[in-house]
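Excluded from the complex is one protein chain; the other protein chains are retained at their positions.
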Amino acid sequence: MELLFFYLFAAGIIGASLLVVTRSNVIHAALLLVLTFFFMSGVFVLAGAEFLAVVQVLLYAGGIMVLYLFSIMLMNAEVSVRLRQFHRQSFFTIVVSLILAAEIWWKVLGGGAAYPAFKGFSWTLGTTPGNVEALGSILYTKYLFPFEVASILLLAAMIGAIVLAKRTIDR
Amino acid sequence: MIAELIAAFLKIVLVLGTISLVVAYLTYLERKIIGHIQMRMGPMRVGWHGLLQPIADGLKLFLKEDIIPSKADKIVFVIAPIMVLVPAFVVYSVLPFDENFYITQVNVGLFLVLAVSSLGVFGIVMAGWASNSKYSLLGAFRSAAQMLSYEIFLGFSLIGPLMLAGSLNFQNIVKAQSDVWFVFYQPLAFIVFFIAALAETNRIPFDLPEAETELVAGFHTEYSGMKFAFFFLAEYANIMAVSTVCIAVFFGGWGGIDAIPLPGIVWYLLKMAVLIFVFIWIRATLPRYRYDQLMRVGWKFMFPLAILNIFVTGLVKFLFL
Partner (left out) sequence: MVPLSHYLALGAVVFVIGAAGVLMRRNAIIILMSIELMLNAVNITLVGFSRQWGDLTGQVLAIFVITVAAAEAAVGLAILISLNRDRSVLNVDEVNLLKW
């Protein structure tokens, strides 16, 4: 059952992401990317990361992708549908990607790499002292410093985005 | 296993069917209440005091021609109303109606509701863009900016009550209020939540995405027939969902006063009725905000208020609890 759902989500992710990188209409690509994120959130639930799954929908689909759609409409990017979509070096790109794929396949999946035996979490999905509580406590104790650094990073990105996108008015 | 599946299926059918029916009658209620507030009678012709009006409206919308503009992006145009309606209904899968009556109960319940309801904005942006009309696009722009910013206040206002409850699970949140409702501990959070909820559901005074007087009908200008009805249904389903969240987080869910023994679901429905009346009352009373006023109210007034509430709650919890 779990495996079946995993294959379903995986097929969705791969199909939708292939469409994302090949569509000529930017808005369609963005909407398909949202679909990809939904399927990924499904995979996260299967992997016992329910908090992360919701964060995926809330932040990626509900936040970042709305920002993308908003900017696409601001930039009037739909006109680029009629233009050439791919670089002239696309052939080499495909070769490089295939090499990369082969490399990952050989290094990560094949080659008899030893993986740790399955341990699993101490809690099960959906129980009340579960993923959220565990994640919260580890995030605010062991990983408190990286957490603070990440918040500084977000602040810097926010200021940077405002400075870059602000229209300077010459008087 | 099979019995569980059937039970779950029946529950889903029951909840969805009730919601669809109630949503249809909410439109009637809204017209009637606003009519009486404005010293009119409201719908009177169809049935006794217009009671069959929603059914007549539904039939009319169903039989109308379904127009797709020739310059529209057809696929996105068709998907958009579905993208608005589906999140509005999916939210009900985790909402609590009674101690023993809910479709499912998940650990990240409240967070899931926030996440799913944030997807409604996609449908609106898609509708605005796919219609290929300037009014629709302007409505979609306004809506995206408005919903994206008010979502933040909605989330931040809920953090205070969550800190008190110590859980994201709706059942635990309601159980934590068995003595005192959180609205008394968290009045500031409730005010911010209620204003943000009005903005999230695109209600007056925040109905800029569909401001009739300036944008024809905003993002759904080009829609007709059943597709238009979908936007309408989604709006009212969202109002009910947001009222349910409000009841669960601030007004003790299904809990009532011990002196009056009523089943939990009755308490829940009573609270729901009051909240929905307030929603309609506000619509009949207030004028619409201007766009810059909307953003100023949000970022300069509500955002600091929400942050202050979190800070004070944390301080009190750290010092006294």
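Chains: A and B, in written order; residue numbering restarts at 1 for each.
Simple rule for what comes next: a residue touches a chain if its C-beta (ideal position, glycine included) is under 8 Å from a C-beta of that chain, and two chains touch if they have at least 3 such contacts.
A quick note: this is a predicted structure, and the numbers were derived from the prediction, not measured.
Trainee: Can you list the shown chains that the hidden chain touches?
Mentor: A
Trainee: Give me the subunit A residues in contact with the hidden chain, please.
Mentor: On the subunit A side, contact with the omitted chain comes from 2-3, 6, 10, 13-14, 17-18, 20-21, 23, 26, 29-30, 33, 36-37, 40, 43-44, 46-49, 51-52, 55-56, 59-60, 63-64, 67-68, 71-72, 74-75, 77, 80, 83-87, 89-90, 93-94, 96-97, 100-101, 104-105, 108-109, 115-116, 118-122, 131, 134-135, 138-139, 143, 146, 150, 153-154, 156-158, 160-162, 164-165, 167.
Quick note on the criterion: only the chains that are shown with their structure count from here on.
Trainee: Could you give the separation in Å between the centres of subunit A and subunit B, each centre being the mean of its C-alpha atoms?
Mentor: Between these chains, centre-to-centre, one finds 28 Å.
Trainee: Report the residues of subunit A in contact with subunit B in the complex, numbered from low to high.
Mentor: 27-28, 31, 34, 50-51, 54-55, 57-58, 61-63, 65-67, 69-70, 73, 125-128, 130-132
Trainee: Considering the complex alone, what residue numbers of subunit B touch subunit A?
Mentor: 73, 76, 105-108, 111-112, 114-116, 118-119, 121-122, 125-126, 129, 137, 140-141, 144-145, 148, 151, 167-169, 172
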